[in-house]
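I'd like to ask you about the structure that follows.
The excerpt is restricted to a subset of chains, each kept in its original location.
To keep things simple, chains are lettered A and B as they appear, and every chain counts its residues starting from 1.
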Amino acid sequence: MWPKNCWYVAGFAHEASQSLIKRKFLNQAVVLWRTTAGKLIAMEDRCAHRLVPLSTGRVVNDQVECGYHGLRFGADGACAFVPGQDSVPKNSRVKTFPVAERHALMWIWLGAADLADEDLIPDLHWMDAPGWKAVTGYHHFKCDYRLINDNLLDLSHETYIHKHTIGHESVADSGVVSNVLGGRIVRAHREMPNIDPPPFFQALQGHSGKINRWQIAIYMAPGINMTEAAFHSVGTDRETQAFITRPLHLITPETEHTAHYFWGLPRNFRLDDEELSKKIYAGVVQTFNEDCVLLELQDAALQAEGMPQIPQTAVKTDIAPVQGRRLLSDMIQREMDDPRFVLPPAPLANDATVTMPFAIAAE
Amino acid sequence: MWPKNCWYVAGFAHEASQSLIKRKFLNQAVVLWRTTAGKLIAMEDRCAHRLVPLSTGRVVNDQVECGYHGLRFGADGACAFVPGQDSVPKNSRVKTFPVAERHALMWIWLGAADLADEDLIPDLHWMDAPGWKAVTGYHHFKCDYRLINDNLLDLSHETYIHKHTIGHESVADSGVVSNVLGGRIVRAHREMPNIDPPPFFQALQGHSGKINRWQIAIYMAPGINMTEAAFHSVGTDRETQAFITRPLHLITPETEHTAHYFWGLPRNFRLDDEELSKKIYAGVVQTFNEDCVLLELQDAALQAEGMPQIPQTAVKTDIAPVQGRRLLSDMIQREMDDPRFVLPPAPLANDATVTMPFAIAAE
């Protein structure tokens, strides 16, 4: 249950090298590697000879050598060499997939290859743009990737799952305004004005005075999620003095019930503070581990019931996840109706202006 | 393959508290807890919202709070609170199950709730009655619960499985008399008169003289088993000087191929001897571990053959297990024919009189 004609995050750009990376996306086993000239390559992880995974082998002279009988395949997928013979069998090749590097990420396109236009890559410039510093990491979730999107679109869960880290009564208690923008993006916005700062925010602002906090869950199908999590001290200027983080949760289905969770946590303050980066990394790892435990239990429960529709009880905070599921289903349906259908991305957030309380609602 | 209109043992009464107990019975996932007023509650382990197990959460103010989005459900199963909103969705509820506490045990009724009459709870007063002291424990068996009943109804296995603990040649060698009492109870009675005492019995009687030993396997479908295991020194009075234990094996199916094995080992002697209690506990754990290994192998073998009927070779000691299976199948069949069918329990043993050699056979 996923669209194919779109770019999916395949990993971090810094991972690619002359060593083969074995990874599965949308049930497709893939090897990722980089030519000596630096070009990123993705091929199916399956030798054309005896179907052994090519990831058993290695890269030799910009070709992938199978780990079993040494057949070699070039970056175009064509068989280039067979040991012990002078010619190579015609038509022997492994499938290749369009790949690209942008925003410090590797992207892969698993749909119709001729539609793979790099202009269709979502804008995630916070990963490596000036003025931002992103801590990055990876989690593997044994659940339907859609449950992760649902989770990120209803942040009221923070109060319960993340009691010991980022949770706060105010998150679940405050109302949320959720809108679908341009038929492409869900934005679920929650303001928590004039509250006591949790310990971490207190440290950031340097005192224990009240803060105005806000959170925006932003989703673009199939798996791009951003959580604008920000605050400014009461009495300071929201537009120029806010501490803003824009966590990116980049979810790529691995199989129907497992998913890659590549993440980056860009911030607009203390860019060079390595201690802060380490602290953020540790906090995010713990937080996503907490999500992982719960979502894997949920997936198992849903599978046991044959994957029924959720929610079965509708509550107010379901608005955003329901909107998100609808956008995703539409995208899948349109591709089923027309295998050439492609849905261009939209911008997730605007750096030029700071989000104002419920400005979106007024759009 | 189990009846539903009957009380099953759900655990020990002392387990219940303000902490949620996650447990599965007859394929039904359940959470068990106790209100501040002390009332025992059982609910399905499944939030009505997004189907996450409620056991991820906690008890707050006599309500169960889901560990995902904090919805709360009262002891009656009705949704009582949704964070971030004033009203609760009508008809949002989780299923509850009749529960009761008796004989130091928790009991659950998974069939038609209106039939759950506490007078239908089997009499297991040896668990906590004056004149008796019960050591208790729990085993989890990965096998069809019926294999455990079979095993308990043919104690000749002791000679082979329990070579190093309670086994003795005399058990398998001596004849067994098995009767069905009142269409409800199987009693398989074996006398071993005038035998040398195994080391443990020698210690109990204080010398190495001969004993008269007896064993009665008692079964009431679906999963109540008692093993009267007793002896008296030759030359002493059976009615007043016997050392009697009445081990209770309380088997509740978890799934088709896993079972809960709650057990108690009541004795009528040295009630306050803590050292003896520890010794009994250690011995029972080892003994049931030995059963567990064998029955799990048997279950795997039966599953590999598609669960054929057993025994395939009939031997004399099969009488009791075959009688037990027949009572159980009848009970299941009658419930299939009439979903309102309930089979009342019968007494397992009579404290007023000590079992006499083959007295039952004469009934």
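The rule we apply is simple: contacts are C-beta pairs under 8 Å (C-beta built on N, C-alpha and C of every residue); 3 or more make two chains touch, one makes a residue touch a chain.
Because the structure is predicted, anything quoted here is derived from the model rather than measured.
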item: Homo-oligomer size of the whole complex, from 2 visible chains; value: 3
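We adopt the following convention: only the chains that are shown with their structure count from here on.
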item: Chain A residues within the chain B interface of the complex; value: 150, 154, 156-157, 159-161, 172-176, 294, 297-298, 301-302, 305, 308, 310-317
item: Complex contact set, residues of chain B against chain A; value: 29, 46, 48-53, 56-57, 65-71, 79, 82-85, 89, 92
